[in-house]
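Missing here is one protein chain; the remaining ones are kept as they sit in the complex.
Coming up: subunit A.
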Amino acid sequence: METLVSTQPVSDFAPWNNPGEVPLVHFDGVTKKFGDFTAIENLSLNIYEREFFALLGPSGCGKTTMMRMLAGFEHPTKGNILLGQGNLQEAPPHKRPVNMMFQSYALFPHMNVEQNIGFGLKQDKTPKAEIKRRVEEMLSLVQLEPFAKRKPHQLSGGQKQRVALARSLAKKPKLLLLDEPLGALDRKLREQTQFELMNIQEQLGLTFVIVTHDQEEAMTVASRIAVMDHGKIVQVATPAEIYEYPNSRYSADFLGDVNIIEGRTDISTGETASLYWSDEEAPLTVSTSLRLPAQTTAWLAVRPEKLRISKDKPPTSDNCIQGKVWDIGYTGNISTYHVKVSNGSILKAQVSNQERLADRPITWEDTVFVHWDKGAGVFLET
């Protein structure tokens, strides 16, 4: 796991916080329509050099469309995309310093694995020996050395995906677009490849944009994540920021598991707010700088692992709700307790399993107390 340590972006890499920094890619109010259908709506975004930028969002939200615009296969209906200082629109796809790994792989069926991987280098008139060396390097990276002479139709789905990844990576482009590059790989191979990708990206100082449906993957590899919804960006921030400080229920829900409690606000002081979530019970207290008028609907988002659960009422706690254990989800290292509270909704509390299953004191139908600090959750107005 040494690679892990060396590739973890250290907190001093944050060009997005530096107003003087020129972004590598700049989406400027980009709208993309297919007929009447708006796939991307007035989207503005900066991606900086050496970033590992992840696009996260449900199927059909426009991730591939964004990549295709960067690669030059689609043109914005409105707005501009700048690459470095230059307007990208004028460059045809084959003249852009951008390579893309296609979601559908798009491997050349009449060429073997080697030829597929070397294709881009050959177009650049790279010397034969150099092509050979780079192809071998890529083959070992994706662990496909024994398959070098196979045609794509003789490969499994995951092998095809790795060839596609190797092909897009072979030219070591300034900007690499990876559309779900690891989705078909098993967990172990996926994690290995993730770290290899991070290594390459770090060592060569490349910029990667990745689409993934695996939030864990996004959190592992990405310097920043853009959470998308219906052609719009909901939040762009570092994985930790999105996880700890989501700006909306949508992004809280998209990254990781979350309890969302709806209620009405009372006075907010600018430091804390109260949320009336049930007629019978005491309001919840949340630390927040948000100031909302009284009686507006708002939400509290709190991660399951931040909730504590006990059989006895805790002596002091900012928030405490009584409930009944409804279900227990066991995933080996952690257990998730689903607790039904007075208004019928379910709260999830995660506890790491330090004791064996049989020794655990809390079980089904037990009356328990779920409690957390006022700083554990996020107060949301949307």
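Basically, contacts are C-beta pairs under 8 Å (C-beta built on N, C-alpha and C of every residue); 3 or more make two chains touch, one makes a residue touch a chain; residues count from 1.
Everything below uses one rule, namely that contacts and distances are computed from a predicted model.
Looking at what's absent rather than what's present, what does UniProt name the missing chain, "Carbon monoxide dehydrogenase", "Putrescine transport system permease protein PotH", "ABC transporter domain-containing protein" or "Protein-arginine kinase"?
According to UniProt, the chain not displayed is called "Putrescine transport system permease protein PotH".
Which listed residue (A:44, A:104 or A:382) would be found touching the missing chain in the intact complex?
A:104
Just to verify: which one of A:32, A:63, A:134 or A:167 makes contact with the chain not shown?
Result: among the candidates, A:167 touches the missing chain.
For the chain that's not shown, point to the residue among A:16, A:119, A:276 or A:326 touching it.
That would be A:119, which touches the missing chain.
Out of A:80, A:140, A:154 or A:382, which residue would touch the omitted chain in the full complex?
Counting the whole complex, the residue in contact with the absent chain is A:154.
Name, in rising order, the residues on subunit A that touch the hidden chain in the full complex.
Touching the missing chain: residues 71-73, 92-94, 98-100, 102, 104, 106-110, 119-120, 123-124, 153-154, 167, 171.
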